[in-house]
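Supplied in structure tokens, the structure appears directly below.
Shown here: the complex without one of its protein chains, the others still in place.
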Amino acid sequence: MYLNYTTEQNRFREQVRLFLRANLPEDIRDRSLNGEERVAEDIRRWQRILHAQGWGAASWPKEFGGTGWSPIERYLFDLECALAGAPPQLPFGLKMVAPVLMRFGNPRQQQYFLPRILSGEHWWCQGYSEPGAGSDLASLKTRAVRDGDYYVVTGQKAWNTLGQNADWIFCLVRTDPSAKPQRGISFLLIDMRAPGITVKPTTLLDGTQEVNEIWFDNVRVPVANRVGEENQGWTYAKYLLGHERANIASVGTSRRQLRQLQRIAATQLRHGVPLLREPRFRARLAQLDIELTAFEITTLRVIAADENKAAPGPEASILKIKATEILQQISELMLDAIGIQALPFSAAVPPSSVPRSEWQHLSRITAQYLNFRKLSIYGGSNEIQKNIIAHLILDL
Amino acid sequence: MYLNYTTEQNRFREQVRLFLRANLPEDIRDRSLNGEERVAEDIRRWQRILHAQGWGAASWPKEFGGTGWSPIERYLFDLECALAGAPPQLPFGLKMVAPVLMRFGNPRQQQYFLPRILSGEHWWCQGYSEPGAGSDLASLKTRAVRDGDYYVVTGQKAWNTLGQNADWIFCLVRTDPSAKPQRGISFLLIDMRAPGITVKPTTLLDGTQEVNEIWFDNVRVPVANRVGEENQGWTYAKYLLGHERANIASVGTSRRQLRQLQRIAATQLRHGVPLLREPRFRARLAQLDIELTAFEITTLRVIAADENKAAPGPEASILKIKATEILQQISELMLDAIGIQALPFSAAVPPSSVPRSEWQHLSRITAQYLNFRKLSIYGGSNEIQKNIIAHLILDL
Amino acid sequence: MDFSFSDEQQMLLDSTRRLLTDNYSVQQRRQIISSPEGYSRSIWRQFSELGLLGLNIPAEEGGLEGGAISTLLVCVAMGEALIVEPYMSSAVMATRAIAKLSSSAQRSEWLPRLNSGTVIAVLAHDQTNGAAAQAVFDDTVAARSQNAWRLQGRKAIVYHAPLADVLLISAKLDAASGTGTGLFAVPRDAPGLRLEAFTTVDGQRAADIVLENVEVPDHARIGGDVSATLPMVLDYGAAALCSEAIGVLDKLFSMTVEYCRARVQFGQPIGRFQALQHRMAEMLMHLEQARSMAYLAAFWCESEEASRRAAVLSGAKVIIGRAARFVGQQAIQLHGGMGMTDELMVGHYFKRLLAFEVRFGSTESHLQEYAARFLEPDRDGL
Partner (left out) sequence: MDFSFSDEQQMLLDSTRRLLTDNYSVQQRRQIISSPEGYSRSIWRQFSELGLLGLNIPAEEGGLEGGAISTLLVCVAMGEALIVEPYMSSAVMATRAIAKLSSSAQRSEWLPRLNSGTVIAVLAHDQTNGAAAQAVFDDTVAARSQNAWRLQGRKAIVYHAPLADVLLISAKLDAASGTGTGLFAVPRDAPGLRLEAFTTVDGQRAADIVLENVEVPDHARIGGDVSATLPMVLDYGAAALCSEAIGVLDKLFSMTVEYCRARVQFGQPIGRFQALQHRMAEMLMHLEQARSMAYLAAFWCESEEASRRAAVLSGAKVIIGRAARFVGQQAIQLHGGMGMTDELMVGHYFKRLLAFEVRFGSTESHLQEYAARFLEPDRDGL
């Protein structure tokens, strides 16, 4: 057992840091550090910059244009990017559909799609959930009826993240309505410009529009865009979800947020004393700091154990829950730190009670607290993750 | 809405206080305030004293020798007794079997048993749970086979509290094994001196022996000691359990314990400063203090709402959970207050690290913490109470 | 001890609820919020017609004189409907301030107009009441000169200030002018008074107030030194806010239970899942504890016993604040993705609770306040 990074790992880390310092555009970094809403163009630009460096897909094997990095190196890359304030890369192409294509796609699909994901040319989004099928994905209703070399797709998808910018969507559709719920599902790749697709953004409680409802009205999809076998989509879907969970750990983001919280607490006063010196607040902050340190080790332990596995095990559920709990607790503590300054939410001109220099900053803290409620809901709610732990790890 | 006690209620309260000051024996009070193990003789003595005053059964109607007090008066009586350090009266006769006898017993049973419960002549205990039937009471297995004017009872009861001192036990027994679990159960009153009964105390994790296992080996019970109809025992059992839950609120005990905790925190030092001045500890204490104040009102609201009902409603489950949570939190905070002094547990002579004057006191705090783990388990575990709330109040 | 409400009080509650059920649908509310005024004059008129605006006006001045318990019930109903009208600001706090502190001439000047709804008044004191948090600004000063007062300073985050016709502004008297704190009725369009308006997280209009040499005549001063009397008005307002929170919690909880009964996943309503059932049982327990403290706060908020009144109000803010956070977060969680949308009301109730937590002193500041004042050995609770 050796719990420091090796010389090589430290060298790698330094290399990533140097790259970030030289290549992460300042404006993108600032927007990200201020917790502003994601700008689509920032994400595209950053993907192009990474791709130019050959780092477009940290988690892919070299044969598909990935880095071939070890799990620990990938972890360090993610960590440093998050600490530096790089915008998160979009997972939908890189970490969701790509692993499915590599494993189950045919060579034509691989050759066409993977390079375009890597370069950022194709923005992908996800067509899994439906209004009646959230946690219970297998009850999805979107139909795909075979018509010659096409499927004709009709139905509605929900909770589609950032699909308003997307070029492609991967969808679970029902191709055999008479089969049991988990049979009879197929996995289709659909061009977002196909006639019959309507995207309607959903306004969230923080005022943003990061998710959409998508309607399919007799959308014609070439059979060639089906991944794998007809009616075997559930297998691919589960494979994809396993990969999704493993990517949520986000120790770097938490560490960066915690650092920001410490700065806020150093300037916010209570009775003239910085909040950082107030015993109760300090202790909550310390508790989170320690919790995150432990979680960093827990994450690395799971990564190390998974190193030789094809897909992450159910331990990924532990990471998903803990990662989101920590992020939510940080955002909660931030909210508590700013007190009544959480109240002013939108204004033409910042009011004096929130110093002008901090307005953007502080008003984003409340928005982030609201937005982060989603963390324990999406990507398989934390209740679903606990079910997985109970069934697959504890065998209950 | 008027949230003070009325002049009459205050007068009543003062009367109870005066009585307690004059009649609660000092030795009994001290044992109780020190948190010592219950002494059977103390309980008997105190019941005799209350009976002499005409207050032997606060909750009974006057016709059976009760006080006829209003629910608020009963609440105040319990509150003052607990604050003064009176030992809790045994609920098994007074608050469990007696309501069943009053409602479902025949006149002979009422005339024989009720006065003896009131005077303290009969010590009752409970024969409900079994090793395989705890939360799931309906799966009980103790059999009673009719043999002329007798039932012959064979089986095993568990979690019997203080039965080693008991004269009588009320039992749920299966009289029709072929019926559905909740049918075919009868409610019997059994003389503890009957041949074939064996009582074996269970040592608990705090070292005390307050519960027992009881074996029945062909014990002959006169049919005259069956309450109500044969095979209708489940109805009576549920009626009894409703009454049990309502009597657990124990605001007075919590208030007394909280007062004791404040005294401990005023003398325990951290870095030379009394714990009572340490911000984190103070806040936990304040939180509990407020929680208990709210709970006092919640309890009174439930009592007032129940005033015109025959048996307490499912709201009693709210009281059971909250009462036990508060008591457990107080005992936890006491444990945290004494720190390492929790470690010495039993000794011929108190060690110097625990001041001699506080030895008995402090060593009981750890024991009580251990013992109080039971509060969320017995009387229907808090999980069962939440099921009740979900089903009967929230209609889920 | 008596937890029942009088027939009159019950009728008041029922008629307020009916008015809001009929005239404050989700759609109507949405329109009101996005309107330029940020509140509905029509609803306000109906409040007046029902007598709600006179609830804190003495009978001899034409009001209903309902007192704290009636105000509790009305504010519960207001919370259930999640109104954005300045009921608490104007009809409870400002009206009470004028009714309790002002001269008979001032009462005649203001109370009838407040009662009829033709004037909206808003009290602007230091943000953070009583408890251990720190006021954002604490610099408003009044100086006397030639039968007039000149006000200078700032007030932070004053709810409904942009809707007000008149602002009741507290200010420290400068050394030359006397001692203590004065309260001044200042028209919103007074020269030198500027509002920095914004929308709050819970969808209400508010503003910082900037006062630069604002001059008001002598008779605009309400009461004498209000240092001792203003806290009673603020505590009365805090109790009303607690009541509103109970209405919010009630509604949020019942819509969550309803949703869990209706939403089917894995072939059954999600309310059949035990883990969620237990969560809702815990929410109910928070809610009942919160309700108890809101009652206690309403009962004590008129008391002259300042220290006990403060303790009860701190206690209420703590218990209801914790309930607000737990019930609010869990309501979103149990609604799943739907809870995250602006479309369902759950998020709006959630945000109102968020605002409750920090208004009139945060949960944490009240807990510390309570601990500082009331933890002495051998005290027997409230």
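A, B and C are the chain letters, set down in written order, and residue numbers restart from 1 in every chain.
In this text, contacts are C-beta pairs under 8 Å (C-beta built on N, C-alpha and C of every residue); 3 or more make two chains touch, one makes a residue touch a chain.
Note that the structure is predicted; figures quoted are calculated from it, not measured.
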| item | value |
| --- | --- |
| Displayed chains contacted by the hidden chain, counting the whole assembly | A, B, C |
| Absent-chain contact - pick from A:18, A:52, A:179 or A:266 | A:266 |
| Residues of chain B (touch criterion as defined above) contacting the omitted chain | 129, 132-136, 139, 158-159, 202-205, 207, 211, 269-272, 280, 335-336, 339-353, 366, 369-370, 373-374, 376-378, 381, 383, 386 |
| Absent chain, residues of chain A that touch it | 1-6, 9, 72, 83, 255, 258-259, 262-263, 266, 276, 279, 282-283, 285-287, 289-298, 300-301, 304-305, 318, 321-322, 383, 385-387, 389-391, 393-396 |
| For chain C, the residues touching the chain missing from this view | 273-275, 277-278 |
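Simple rule for what comes next: only the chains that are shown with their structure count from here on.
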| item | value |
| --- | --- |
| Chain A and chain B, separation of their C-alpha mean positions in angstrom | 52 |
| Centre-to-centre distance between chain C and chain B (centres being mean Cα positions), rounded to whole Å | 43 |
| Gap in Å, rounded to a whole number, between the CA centres of chain C and chain A | 39 |
| Junction residues of chain A - those touching two or more other chains | 280 |
| Chain C: positions in contact with at least two other chains | 368 |
